Structures are given as C-alpha cells and as structure tokens.
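One chain of protein is taken out of this complex; the other chains stay put.
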Amino acid sequence: MNIADVQIVSILPQTLLLAAALVVFLADLVWKDRKGIGLLALAGVLATFVATVVMLAGPGVPTFQHMAAADRFALVISLVMSAAAVLAVLVSLDYIVRVDLPAGEYYGLLLLAASGMMFLGAATHLMTLFLSLEILSIALYALAGIRTTDIRAGEAALKYFLLGAFASAFLLYGMALLYGATGTTSLAGIAAAVPSVQTDPMLIAGLALLLIGFAFKVAAVPFHMWTPDVYQGAPSSVTAFMSVGAKAAGFAALVRVLVAVFPTLYAWWVWPVGVLAVLTMTWGNLAALAQGNVKRMLAYSSIAHAGYILVGVAAGEAGVSGVLFYLMAYALMNIGAFAVLIALERAEEDAAGVELERMRGLFHRRPWLAAAMTVFMFSLAGMPPLAGFFGKLYVFSAAVRSGLLVLAIIGVINSVISAYYYLRVVARMALAAPAEEAEPARCPALTIGTGIAAVGTVLLGIYPTWLLNLVQGTLAVLFGG
Amino acid sequence: MLAYAWLMLLFPLLGVLINAFFGRRIGKRAVSWVACSAIGLSFLVALGVLMGTAGSTGVEQPLFTWISAGSFHVEFSLLLDPLSALMAAVVTGVSFLIHIYSIGYMAEDPRYARYFTYLNLFVFAMLILVLANNYLMMYVGWEGVGLCSYLLIGFWFERKAAADAGKKAFIVNRVGDMGFALGIMLIFAMFGTLQFSEVFRRAPGILGPAAVTAITLLLFVGATGKSAQIPLYIWLPDAMEGPTPVSALIHAATMVTAGVYMVARNHVLFDMAPTTAAVVASIGAATAFFAATMALVEKDLKRILAYSTISQLGYMFLAVGVGAYAAGMFHLTTHAFFKALLFLAAGSVMHAMAGEINIQKLGGLREKLPRTYAVFAVGAAALAGVPLFSGFFSKDEILWRAFLHSPVLWLVGLGTAFLTAVYIFRALFVTFWGETRAEKKLWEHAHEAPAVMSIPMLILAVLAVIGGYIGLPRLSLVEGYLEPVLHAEHAAEAGATEWVLLAVSALIALGGIALAYYLYVVRPAVPANLSKQFAPLYTLLSRKYYVDEFYMAVVVEPLRQVGRFIAELFDPRVVDGAVNGLARLAGVCGEGLGTLQNGRVRSYALSILVGVVIILGYFLLR
Amino acid sequence: MDAIRYLLILSAVLFSIGAAGVLIRRNALVIFMCIEIMLNAVNLTFIALSRQLQSLDGQIFVFMVMAVAAAEVAIGLGIIVSIFRHKPTTDVDDVSLLKG
Partner (left out) sequence: MTATPLETVLFIAFGAVAIAGALSVILARHAVYSALGMLVNFVALAAMYIMLSAEFLGIAQLIVYAGAIVVLFLFALMLIGGRRPAEQGRLTGGLAAAGSALVVVFLAEIAYLVMRLTGTAGAKGTVTPDVIAQLGHIQLLGATLLLEYILPFELASVLLLVGIVGAVMLARARRQSRQE
C-alpha cells in the first residue's frame, strides 16, 4: 500500500466541492455581492453533479488506496448529494439575502458539508468514515447556528452540537472496539476478519455502537430527539439540506457497514434495525399528527421517513437499491417542500417556521406554487405514481422478500397515518386566503429549484427505470471488486 | 380496432392536458367540447374493442417498458379481453353521458375548466385501472381514482363539509389501499412478477392454501375500501358533498365498482381460496342488508342513493363471493345505468329546487318536473327489481346463484331486495307525489332542466330498461361474452326451481313497492307513528348505527391523542415528572425532587443513553 | 489481571464518568468537557489496543481524534459564545425555546 495506489479521480466530486468552497471563501473577502457568491457556489455544485454523472457512466472503480472508493454505491450517494446541494443552493440564493445571512460562510460551509457527506458515502475505512462524518457534522452545527441574530438558531446549534458530539463519542468507541476485535481499521479488512471472529463480544459491541452512532445521524428513535428542535431552529434552507444530506450520508454509512461488512451477522442486526424502524416510523408519524407548525411537522415527518428507509436497511442486501432510490426520491420531495416554505417565510416572524394557518389560500394566490406543494405532499404520503410511492414500494417489497412481512405491514399502516397530516397542508392551501396576507416571495432561482424538485418527483414516479438501473446491484461492487 | 386501443387512454389524457393548461383561457364552450369529445372518442374506441375482443381470451398490448431493472420488470401494457373491454365500455359510456350532463349542471360554476380537467383525469385513471395487465399499473389507476375522488368530492372546498368529506374519502380509501398494496407486495415476493397472466398461470403451482388466502384477503381489503363495503363504507355517504354528476359518475357508476372488477380480474386466485370467497360473500350480503336499512330512514335524497349504492355493491360482492363473476359483472353494468340515472335525476331535482335535497321539504314535484319524474321512476323500478326492468334480471341472476350456494345468503339477499323496493319507492313517493312541502318561492321557480341535461337522462333511462335483456337467463349474453375469461361454470339447469325463485323475487319487489305506496301515499301518518313507536331503532338507523362515532372514538381520537401526548411528552414538566417518578420508584434519589428543574438537552441525551444500553445489551446477551 | 483488560476497563470507566457528566451537569461548558473526557477515554482504548495488536492504525486514529477534538472545541465554544450574547447563561436548561 503506497502512494502509487492513489487514483485521484476517485475523489473528484468531493475535491470539486472543496475547491468551490475555497473559491467561495476567497471571493467573499473581496466581493460583497451575496447573489454572486451564491452563483459561484451553484457553479461548483453543478460541476460536481456533472462530474458524478460522468463518473457513473465511466468504467471501473477508481479507489484511493483502501481509504475511499468511487464505486457505484458511492457515486449514487454523490448523485443524491449533489442534486440536494444544487437544490439547496437554488433555494438559498434569495433566502439568505432576505434573512440576512453571511454568504461566504453560508455557501462555503454548505459545500464543505456536502463534500463530507460524499466522502462518507465513499469511505471504505473507519478513519475516513469518522473524519467525513465529523466534517459534515461540524459544518452542519455551524450552519444550524448561522443565524446568530436569533437565539433559537443558537439553541438549535447547541442542542445539535452537544448531542452530536455525545453520539459520536459512542460511535468512536465502537470503532475502537472493532479495531480491537479485528486488528484493522479498513472495512475490507474487517469484513475479511468477521467470519473468523464471528461472535467475539468485542466485535459485537463494536457493531452495536456503530449502529447507534449512525442511528443518531439518520434520526432514528430513540436517538432522534434533537431532530425537531434543530430542524425548526435552523434556517429553512439549512434544514432542507441537512434533512436530506445528513440522512442520506448516515444511511450510506449504515448500509455499507451493516450490509457489506457484516453480512454474516445479518441474524444479529436485523432485529435491532427492524425494531428501530418500527419505533422510528410510528413515533415520527404520531408526533407529526399533532403539529401546527409546518416546518416542525416536516421535521417529524423526516423522522418517519428515516423509519421507512430503515425497513429497507433491515431487508439486508435485497433492500440496498430500495434505500438508494428512496434517498433520491426523498431528496427531491423534501427539499421541494422546504422550498415552498421558504417562499412563504417572512424574515422576522417566521424564524421558527411557517404555521399551518399561513398555508391558507395559497392555491388562489400562487396556484403553481400550491400545485408543487401538493405534488410534494402527495409524494411524501406515498401516492402513486410519484417518487415517494416507488421509494416505499421498493423498500417494503424488499422487506417482504426478506421475510419481514411484519415490517412492511407496519410501514404501510404508517404511511396511511401520514396521509392525514400531509393532506391537511393541501386542504389548508385550498381554503380562501385571509386578506392581509403578505405575498409569497418571488425569485427566479427559487422557482427553478421548486420546479426541478416537482418535475423530478413526478418523473421519478412515472419513469423510474433509469434510476432503478443505476441503483440495482450497487452492492456487488461495494469494495471495488 | 384492438391495435388502436391505446387511443382510449390518449384522448382523456389530452383532454386533461388541454384543459389544465389552457382551460381558463379558451372559454367554457371550448372546455366542454374538449372534455366531452375526449371521452366520446374514447367511448367509440371502447366499443370497437368490445367487439374486437368477443370470443378472445385476451391479448396483451405492450405500449412501453415502464420499469426494467434487474429482475424487476414491469411493462406498461394493455390487457384487452372481454372483461376489461366490457368494463371500459361501461366506464366510458356512462362517463360520456355524465360529461354531457355536467355541461348543464356546472354551467354557472367559476371553476368550470378545473372540474372538467378532474373529470377527464378520473376517466383516465379509471381506464388505467381497468386496462392494466399487471398489478402495479392497476394500483396506480386505483390510487389515481382515489385521488380524483378526493379532488372532486372536495370540489366545493369552501364548504367545510365538502372538504372534510374529501379528506375522509381519501383516508378511508388509503386504509383499503394499504391492504391492496400489501397483497401486491406478497404477490411480488412469491412470484417475482406482477403480470396478471404470469401470476395466474403459475399460481396453482406456487401458492399454498395459506398464502392464497392471505393474498386474496389483502386484495379484498383493498376492494372493501374502494367499493365501500363493511367496515370501510363510511366514506361514501359523505362523498355526496361533491357535485351531483360526480356522485353519479364516481360514487355510483364507475369507481366504486373497481373493487368488484378487481375481484373478478383475480378470480383465479379467489377460486383457489374458498375461505376468502366465503368472507367476500358474507361481507357482501351483510353490507347489502345493512346499507338498505339505513336508506330506509335517510332524509337526504342523494344519501338514500348513496346507501343504495353501497347495498347494490354488496350484491355484486355476494355474486363474486359465490363464484358468479359474470353475474356480478352483469349487475355492475345494469347498476351503472340505473344508478347513474337516479343520481342525474336527483341532480335535476336539485337544479330545479335551488339545491334542496331533503325529501321532506320536497313533494309533489311530478307536476312540475314530469320528465325527471318519469326517468326517476324508471330508475327506481330498475333498482327495485320490477320485472322486465334491467335490475330485475341481474339481481335475480345473483339471487339464483346465491341460492345454489347457500340458502341463507339467498334469504338475506331477498330481504335486501324487499327493503330496496321500499326505500327507493319511499324516495319516489315522498319526492314526487302528494302535496308539496317546498317553500313557495322555490316551488314557483321550479323548472325542467335544459336539454343538455335531460337527453343523457333519457338515454340512461332507455338503457336502464333494456340493459337487462343482454343478460336474460336463457340468452346470457353477458355470461357468454365473458366466458373466455371467467370460465363460468354453467349452473345446472334447474328448471322449475329457477322459475319459482324468479317469481318469488318479482313478488318481493312488487310487495315492497306496495308497502311503500301504503305507507307514504295512502297513510302518510303511519311512518311518523312508527318512528315514534320504535324510537330507539329509528334513532339507531338514522344515526347510521353510530359507526362514524365509533370510528371517531376508537381510531381517530386515540391517534390524535397519542400524537399530542408524544409531542408533549418532552415538555419539561412531563419528562421531569416521569423521570422523577421512576427515580422515586427506584428509590435512587429521595431528596430535592420537587425543586428540580429539567434540562431538555440532557433529557435528550438520556434518551440516547437508553438506546445505547438497550442495543448494546441486546447484542452482548443475545 | 493482564494489562490490556486493565486498560480497557480503565478507559470504560473514564468513558462512563464522562457520559454521566453529560447527564448530570447543566453548565454547557462542563457538559462539553465531559464529552472531551469521553473522547480521551476512547483514545486510551485505541492506544492500548494498538500496543496489544502491534499495529499503528490505532495511534493514527488517536491523532485524527485530536484534530476532531480541536475542531469541535472551536465550534462548540463559538456556539456557546453566540448564545451567551443573547442570553447571559451557560445553563443548558435555560435554553429551551424549541420543544413540543
């Protein structure tokens, strides 16, 4: 193992993001135009998106020693991340001017967080895994608190930070135990050693703590308690990005560790993951029912969606493609929903999110915006033929195929419950508008972002084949084999 | 003609797109032309297909590959066989007439274009459901009609009742869809494909008795949601909040029959599962009877028809439950004619009386609305099963097959037939006969509907009369037509018994009408006295057996409470209280509990630690 | 008891003390110190295991953890200072506007 094993192309998307972040930081020093800096960031994420697509089409699996690999799994995660980042930058362009956020730091940290997420998806070594997780976490802690004029943003950042650091201590402990049990920190090495040590308590405990660490990142019950507060307190564009990005990154790591490294211990981890899935979707949905604030409702709904995805994780190898598909679908529909909230949000009063009552009459004032929101809500509720429906279909039918019928049943029941609160938003939009209501923001970038998300949500539903082909059999090449 | 079957889907889709994007610009006239001609053309294609598929066991016509990824392969293709062709023809035909009717009925509505967009979208979704060659496509259509139903029931969403009814329909339907979705997933897990032909071909080899019972039961749960059977029928009466043509189209003639169609489509599986078939037949019979009793005391004309729809759907499930799929489809067809007719006539009454729909505030309308009265009477006769009207033949076919299967089911069916005759003629007599009880101003303004509304009614009236002859017991056009698909076993020629039963049901129908005549025309005071004498029963019926209240108390409220509880659980006081309670219980810490303040971040960390300890413990002790 | 078990138990004890501190202290700074104690406990595990396994991986990991700790401290103190500007408190119980 030496420097010659480095195929630098393997970390091309991440490097592009890092470079873009540096450009943004430098530009911020000399240039006070916040939109211009946003456009720079947009160029960066678009370049990353293109690079990812090109690499997906390319042959072979470039690796960076045994630290990271640009296998299909990693590239699909990169695709989700760069799509999420493109949308997040689009919805931010106008928003950060409106709520007065510092552009350089905002976009720079966003890009750095995105690169951390992509590294996490590509990591094939515990050390890369840990460091990229910390990059994305620390960047998100800072982004959550970026609205320093609002104490609630500070509170969100503090809660996220303290609990995140607490959870990552457990994760790190798990890594230490895995190292102790197998004598190596590379995932391939651990995977090779697992059959010979099988039920060594140190290995088992390491696996358990790793599961816990990632469960925190994806906001699984009972490690989810930070989620609603942080999502509500952070600026909406940040929430949009982190609800999608951090979740996808967490799931990427979880799937890679559980499914690729510990397949022989499937019987051990399937039930904890299954129970987490049940708790997570049920808790998230029930709590979302009671919310009067749409942003907070979406926070609980994101917990519920983590539960659905966990059903796919519990399905093991059969569920991997479903999980990836779901993550892409979720990225589109959730950022889309937040984009609509951003359009509605007024700078001062709505720092903690838009109340349900504010949705009133949107169909009359901005029919297209309301139509897009309807698409997102129906997709989140799992209506065919939208992206969310297929996501659920794939993860649940994977669970059925793996003999986890109970999980699928509970999942489907949950998605029925969820229809109730998503529908409430749609119904509210159809009511007559109160007269004194302020006009929702109009901004080309925001419109484009919402439009892309809506069209994507519909397209993934009526023609899912291309993405399905992409996510099929990603596991076969997990270690560049 | 079969090669052009895809046009059937294309026309409504074009209608949707044109009206959605340009509807507000091109004016009402153009909107109606677009919408109606889309469905009309679609109907013509459907007729061609109906003729083209006669005698064929079905052709699959692939349009494009929808999903193809690894082993998961779903074609978007049309399954054209007698069953789907008949259904498509009924759907497009009835829809076409209702589209025409809507031109008049919705003429004043400000959201005219949107209405027709939804209507076309509905037909499109319904055709996808009907023409699907695989479960996934069927499910998409299935949810699609549910969505359109939501949009159309809540069309006048300014009215809270309408918005609520839309929501209720959607959620209740989703409960049923949940069963359907799980059934589909099970099928996919066992077969690896979702294509009907493959599944049916391999079913006998793959499915054991338990598996086939599970799958069919799940599919039937889906059917109970869409087709408003016990226990999921509660959405349909409320769905009458939508515009009346919508009630006619969706909640009588087409969408609600999707469940029956789905069971018939899956008859191979249902034939393999006698337990499920028995459940289907019993639920069908029970629903038929139960809904008819509620219709007896209802005062809202449209709701009477809604209960009647539920009841008639019960008949259809009774039919498919006893294996008489062709009879079920036959009744589905005749019911589509006469129920659409009854709804349109009710709409015509509303149109004349400024929206008044309470039959106790109507009366005597036969002199003001003679045409409406006539067509309503035809529809009522068909529904009641008066001999020589269409409903007579189809209902009798079902009763006859039920009798062969189980006399108990037959008795329930017969009782329902009697109640049906009573309640529908009660509606007829109270609305159209006697002295008017309407407000004077309304009465004076009452007028017949324009031609655009009455012509569709007349056509439907004709169909409601003659529709039955296509399925005469001896002629059996429907059964023969569907034979290649459904392989209907020909019931033994029973001769005398069959004729006796025919006579019995005819007498029952006429007896019911006579009773209604006695109660509501000859001695109108009797019903009021009866309802006083049997007050508890009357209340029970008029409150619809308190089922809505039951669901509210047992399902909806607890869920909401749990949600609220979870949200509040981490309110500092509650956490503190709970934790303190635990601590006191454990006797760990006995002092200073009262003065403590709660730290939220720390209670979150506590929750993390709980998870850590449990998961780590599980892994170590396993 | 051989040395590795002793060291593993020692680090587990330190880790647990840190975790307990997170739960019982209300001062955000002290909670944060407790998290640092937890990280250090893991570091000790890594170095003990590294010695036992005769591999350098564990030590490199510790090196990385130090970098992570440094970055975390920077951000964490930044957040605490930024909240302090609105509300002169370091008590985490005083910071609970978001709930429900």
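As written, the chain order gives the labels A, B and C, with residue 1 at the start of each chain.
The working rule: a contact is a pair of C-beta atoms (placed from the backbone, for glycine too) under 8 Å apart; a residue touches a chain by one contact, two chains touch by 3 or more.
Here the structure is a predicted model, which is why all the values come from computation and not from measurement.
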Visible chains that the absent chain touches, using the contact criterion stated earlier: A, B, C
Of A:93, A:139 or A:171, the one touching the omitted chain in the full complex: A:139
Residue among A:23, A:40, A:61 or A:131 touching the omitted chain: A:131
Touching residues on chain A - with respect to the absent chain: 1-3, 6, 11, 18, 25, 64-65, 67-68, 100, 102, 105, 108-109, 112, 115-116, 119, 125, 127-128, 131-132, 134-135, 138-139, 141-142, 145-146, 148-149, 157, 177, 179-184, 193, 196-197, 200-202, 205
Residues belonging to chain B that touch the chain removed from view: 575-576, 579-584, 586, 588-589, 592-593, 595-599, 602-603, 605-606, 609-610, 612-613, 616-617, 620
Touch list for chain C against the chain that is not drawn: 2-10, 12-27, 29-30, 32-34, 36-37, 40, 43-44, 47-56, 59-60, 62-64, 66-75, 77-82, 84-85, 88-91
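The rule is simple: only the chains that are shown with their structure count from here on.
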Rounded Å distance, chain B centre to chain C centre (Cα mean): 61
For chain C, residues that touch 2 or more chains besides their own: 19, 22, 31, 92, 95-96, 99-100
Contacts with two or more other chains, residues of chain B listed in rising order: 567, 570, 600-601, 605
List of chain C residues in touch with chain A within their complex: 8, 15, 18-19, 22, 28, 31-32, 35, 38-39, 41-42, 45-46, 49, 52-53, 55, 57-58, 60-61, 64-65, 68, 71-72, 75-76, 78-80, 82-83, 85-87, 92, 95-100
Chain A - residues contacting chain C, complex: 126-127, 130-131, 134, 138, 141-142, 145, 148, 151-152, 154-159, 161-162, 165-166, 169, 172-173, 175-177, 179-180, 183-185, 228-229, 232-233, 291, 296, 352
Complex contacts: residues of chain B adjacent to chain A: 65-70, 72, 136, 139-140, 143-144, 147, 154, 157-158, 163, 166-167, 170-171, 174-175, 177-178, 181-182, 185-186, 188-189, 559-560, 562-564, 566-567, 570, 600-601, 603-605, 607-608, 610-612, 615-616, 618-620, 622
